[in-house]
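Left out: one protein chain. Kept in place: all the others.
Moving on to subunit A:
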Amino acid sequence: MTADGAGPTGAAVPEEAAFAQEVPRGEPILEVRDLVKHFPLTRGVLFKKQVGAVKAVDGVSFDLMQGETLGIVGESGCGKSTLAKVLMNLEPATGGSVRYKGEEISRLSGGALKAVRRNIQMVFQDPYTSLNPRMTVGDIIGEPFEIHPEVAPRGDRRKAVQDLLDVVGLNPEYINRYPHQFSGGQRQRIGIARGLALKPEIIICDEPVSALDVSVQAQVINLLEQLQGEFNLSYMFIAHDLSIVRHISDRVGVMYLGKMVEIGSDEQIYDHATHPYTQALLSAVPVPDPTARESRDRIVLTGDVPSPANPPSGCRFRTRCWKAQERCAVEVPPLAPPGWLSGPAFHDSACHFAAERESGEDVGSRP
């Protein structure tokens, strides 16, 4: 990638010839439609009988645009990580479609799947478990080249690995060290270098900083942003830290119990949220100001998240929603811009009674 030795910023744009065709910035590079992932619940030892299914992802649709960062937020167990696994083809989808540059990829296998993997890579949550403790850093980052030998000729691999270490801000001389000799932040940089090795266009980051210390989080986030500019990457950024998501994302999607409840630009979501769940989620963001903390009005949800094996009828949030009415139990609200709203509040929101909060205070906090 920086074979001419011009430094990482100088030779920022990778050999574009490797990619099939260019998608202009702002066009969808990944289109997800009605994606479903159900995990069957079975009973019986020898003759397994399906008695139900955990609906981890249940009809999720969104587009990922070229060069943008799409943040996905939601509480634990809402299906964020399952969504990432299905997009990566690590788990087969139960239904729906995933199109990469218009080509259906959710049912690929063998060589075709391997080819698509070159363009969609992943950064994992826990840098302590995502690197093989028995392999050196050089082997870990060089493995993508062994699997896809066409990316880097055999003789250039060591150089390519050292360039990658350089790009993520690690000393290229660390090539023969083992993962345990690095700190958490450095390990995550190794994980990012591995994700970059194949020069992908899309990187799915599954909570890439939540296992890291707060001070190191900022470094890794900055690195991800800088790499996005250098390599023209599109990110899908999964997290539960709303401030970080706001900082890095162009658009944000909010998930609840396997469904996307609201999606829009970061301003639309953080300052003009119309779905009650998003409003409740945002009102729980810690405010680093004791006086403001007193005055703001938090929305405290009652009850627990219902079981994804037996979700409520109609709107899934109705069991905890203060706006819920009979209609919510019968009719599933579509994820579409509500016609009665206008301005920044006019964006996809899956609520029959979508509206901005009355008090309209700024509950999001910029990092």
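The working rule: a residue touches a chain if its C-beta (ideal position, glycine included) is under 8 Å from a C-beta of that chain, and two chains touch if they have at least 3 such contacts; residues count from 1.
The rule is short, and it goes like this: contacts and distances are computed from a predicted model.
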| item | value |
| --- | --- |
| Listed names "Peptide ABC transporter permease", "NADH-quinone oxidoreductase subunit K", "Transcriptional regulator" or "3-oxoacyl-[acyl-carrier-protein] synthase II", matching UniProt entry of the absent chain | "Peptide ABC transporter permease" |
| Residue of A:77, A:184 or A:312 touching the missing chain in the full complex | A:184 |
| Given A:73, A:170 or A:301, the one touching the chain that is not displayed | A:170 |
| Touch residues of subunit A, complete complex, unshown partner | 7-10, 88, 90, 113-114, 117-118, 121-122, 124-126, 128-135, 143-144, 146-148, 166-167, 169-172, 176-186, 191, 194, 198, 213, 215-216, 218-219, 222-223, 226 |
